[in-house]
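For this depiction, one protein chain was excluded, whereas all remaining protein chains were kept in their positions.
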Amino acid sequence: MGSFHGETLSRRLPATRLVAVADPAPGAAQRLAAELGADRAYTDAAQVWADPEIDAVVIAAPARFHAGLIVAAAQAGKHVFCEKPAALTLADADRAIDACRAAGVVLQAGFNRRFVPDWAAARTLLDTGQLGTPRLLRSVTRDPGGFDPARVAPGTIFLETLIHDFDTLRFLNPGAAAVEVFAVADALVESDWRDRGLLDTAVVTVRFDNGAVGTAEACFEASYGYDVRGEVLGSGGMATMGDGRRTGMVFSYAAGRMIETARSDQELFGDAYVAELAAFAAAVRTGAPPPVTGEDARAALAIALAAAESVRTGHPVRIEAK
Amino acid sequence: MGSFHGETLSRRLPATRLVAVADPAPGAAQRLAAELGADRAYTDAAQVWADPEIDAVVIAAPARFHAGLIVAAAQAGKHVFCEKPAALTLADADRAIDACRAAGVVLQAGFNRRFVPDWAAARTLLDTGQLGTPRLLRSVTRDPGGFDPARVAPGTIFLETLIHDFDTLRFLNPGAAAVEVFAVADALVESDWRDRGLLDTAVVTVRFDNGAVGTAEACFEASYGYDVRGEVLGSGGMATMGDGRRTGMVFSYAAGRMIETARSDQELFGDAYVAELAAFAAAVRTGAPPPVTGEDARAALAIALAAAESVRTGHPVRIEAK
Amino acid sequence: MGSFHGETLSRRLPATRLVAVADPAPGAAQRLAAELGADRAYTDAAQVWADPEIDAVVIAAPARFHAGLIVAAAQAGKHVFCEKPAALTLADADRAIDACRAAGVVLQAGFNRRFVPDWAAARTLLDTGQLGTPRLLRSVTRDPGGFDPARVAPGTIFLETLIHDFDTLRFLNPGAAAVEVFAVADALVESDWRDRGLLDTAVVTVRFDNGAVGTAEACFEASYGYDVRGEVLGSGGMATMGDGRRTGMVFSYAAGRMIETARSDQELFGDAYVAELAAFAAAVRTGAPPPVTGEDARAALAIALAAAESVRTGHPVRIEAK
Partner (left out) sequence: MGSFHGETLSRRLPATRLVAVADPAPGAAQRLAAELGADRAYTDAAQVWADPEIDAVVIAAPARFHAGLIVAAAQAGKHVFCEKPAALTLADADRAIDACRAAGVVLQAGFNRRFVPDWAAARTLLDTGQLGTPRLLRSVTRDPGGFDPARVAPGTIFLETLIHDFDTLRFLNPGAAAVEVFAVADALVESDWRDRGLLDTAVVTVRFDNGAVGTAEACFEASYGYDVRGEVLGSGGMATMGDGRRTGMVFSYAAGRMIETARSDQELFGDAYVAELAAFAAAVRTGAPPPVTGEDARAALAIALAAAESVRTGHPVRIEAK
């Protein structure tokens, strides 16, 4: 993700410049900086904070470093775009938010699905009142499989995958807060890993304070590709998002009618990855609030943590109002 | 088709009774009559005309007998539903129409596509003005293949297949008359039969007196099944008809997303075959004009004959106003 | 439903005869019997049990009478088709099942969705192994609204509506048993009735003993019509069911592309209502087991009762193996 974002800053956005690439792995930053035409390559984040030419940073490190990097960036006066999850605990999320607020820098969270045209169009239907009040919501993420169960940390399905869906449920139920979460999860793809605690499939029910009920669902393997969909039933109608086609070409032949399906997140979301950084750049430039805030990151994290706890306890978990 | 219609009269329509089945082939009428619970089986049409219990007849004989049977039925005072084409020459069509008019009996032509929900819904959009004035029309018929080229009489593609499409173009351009026809046709499925005059694929352009242009297209083989579609572009928008799915179930798997396609006309049109006879029965009962008239049959025949002539001459052919 | 089934027995199925109609409301049975050509009209079920010409009965009474009527029918030696739910308690369901078994009569439950082509096709994909092992399932029922909240008995959403979805989840996870149920439900359509206990919207999570997780979802109002859909994600792929179109006609106009949606259950399920009685008639005739058994009715009821309890307690509820 880091190199894609670097490419976006360097080549896809006319108004941003990629000043430096930082990566602790020996040689990695240098290689990428050379490839993307960045002036400097750093192995230590401190070099970034000290670089006066850098206005803003995009953080795509492992999740456990996110909160600390956000705080450090803020203290150095850099605006921050951080990949999800922005933190692994609510306390860390609060620290990161507070640091950015104190420093007066922008903090934008990497919930790219808000920038995908289908989802943005559904939100417009809510903003214009056409969808009415949300009653039932659904958000689905299915990866194409091929993962290594040994490398899936506990909590991954909630903190890395479903956190997108939790944000999506919030995005499509504007102004409402999640109040209760019930989750079931299991190792259904790699069932041999069940005893070692793998969770590769999950269904999460989220109740909101306006009565709406959301369902978030993930599976690490769909034989037909990368499948991300959503649905909102409101008092005014239903919006469905995510048609999953690779192209609009349809092939009818002896076996029936065939449509190619998307196989990677970049097929589905390449444009959204660019759009979220364009929005970040605009927020930095104009001082307007970013479209996805640190508070959004915290709220999605709260649902993810509650879901993980629900799986541990077998019971629904309340979310405390902040 | 005859036995399906017989079944409809006997079992599918509550208000009709199948009195008799007639078929010159020894034993055929008897077998079908027994199966369907008809009282009488005839081998000679004259027996039908003489049967006082028979109010109306459904003609599903070979096309070359249609006009004569219609005239005889009318003279016997029987209402007539006749499969397409109602005649093979315009003079015969006129004879059939005149005989029915003189006898005061209903004459309905077997253009079942008018009774298919998609097409009926498109016509409603025209009748309510939502589609506006038609500009471009398209009607497509593709059979699933497996035909015997030796048994395809010359003219079949126009007189038996495309005649449905010609009627459809007229149905969806209400009140307009065809004025010019240009056709190209060839043996593209069974190209070895080209020299023997087989035509298994055709494209026909039909100009109407309101300026609209229709395209009718047929092929005797589509590897994916039975494919009947239509399209109307009017000043108000476009209607498309015929989605060709067998069910609404969609299967996404390793190769992509698959939808089952229809493989037979009865899958697509079974209900329409019943609906056209229900409409005929209603016309007989109420004395109201039938929804598809002898004049409709004649007008579609005129286009079919012009198309055949256009293929022979290589030039567009004018259709004379009646 | 009773009069539709009566019409089916009388007119739509060639091999059944509607002997009698029974209804305690004065005159009701007589009117329907006359309309459908049934020989006899009864006001007392006992008259049905005593009628020697009656081989089988179709029960479409209020749910609280179902179990008692099944037992009585069985004791009279009549085969039984019973609308859902076949009983309101597991004990009653057991009594009904036992009575039918003891009497050697067929007991078929009214889960019509199994007979809808989309759902049957999905099941075929499971039976042939193409879908693989189910992992995630979804079943949705949304009514078009316009209900009277005063007439919605407590439990209706689980016992009358979602019971179809519970059976569907079982149908599409063949051989697996539900082991745990968590439900959230609320009055989101008629929220003024929340205090009086109305539940018009619900989401139910069902865990099965093979690990698969099903979500059943209902709402008594969808502004766009009658919406019934399903989805199965298996190790081999995904099947989706229920495309909700009224016809295949698509109208593109100034505002975009419009597809008519179904507005009633008979539009979606008319053919399935006939098919389930045809299957029942076949089971009676051949002695083969019916495609939906009393045990199926009991298993769906067990999920519905657990869902209602989960709403009362706020916690997941275990389902005991029978």
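We just call them A, B and C in the order they show up, numbering each chain from 1.
Definition applied: contacts are C-beta pairs under 8 Å (C-beta built on N, C-alpha and C of every residue); 3 or more make two chains touch, one makes a residue touch a chain.
Quick caveat: nothing in here was measured; it's all calculated off a predicted structure.
Check each of A:M1, A:A34, A:A254 or A:A288 against the chain that is not shown and name the one that touches it.
Reading the full complex, the residue touching the unseen chain is A:A254.
Give the residue, chosen from B:F4, B:F147 or B:F182, that touches the chain omitted from the document.
B:F182
Quick one: which of C:F65, C:F147 or C:Y224 touches the chain that's been left out?
The missing chain is touched by C:Y224.
In the full complex, which of A:D51, A:D118 or A:D143 touches the chain missing from this view?
A:D118
Spell out, residue by residue, where the missing chain touches chain B.
Residues in contact with the chain left out: 132-133, 135-136, 142, 180, 182, 184, 186, 188-189, 191, 201, 203, 205, 207, 211-213, 215, 217, 219, 221-224, 227, 233, 235-238, 314-316.
For the chain that got dropped from the picture, name the residues of chain A it touches.
11, 14, 117-119, 121-122, 125, 130-131, 236-254, 260
Of the residues in chain C, which ones touch the absent chain?
Against the left-out chain, chain C lists 222-225, 227, 244-245, 252-261.
In the analysis below, only the chains that are shown with their structure count from here on.
Copies chain A, chain C: same or different interface, half of numbers shared as the threshold?
same
Centre of all protein Cα atoms: which chain's centre is nearest to it?
C
So how far apart, in whole Å, are chain A and chain C when each is placed at the average of its C-alpha atoms?
Averaging C-alpha atoms per chain gives centres 40 Å apart.
Give the residues of chain C that touch two or more other chains, as numbers and ranges in rising order.
236-238
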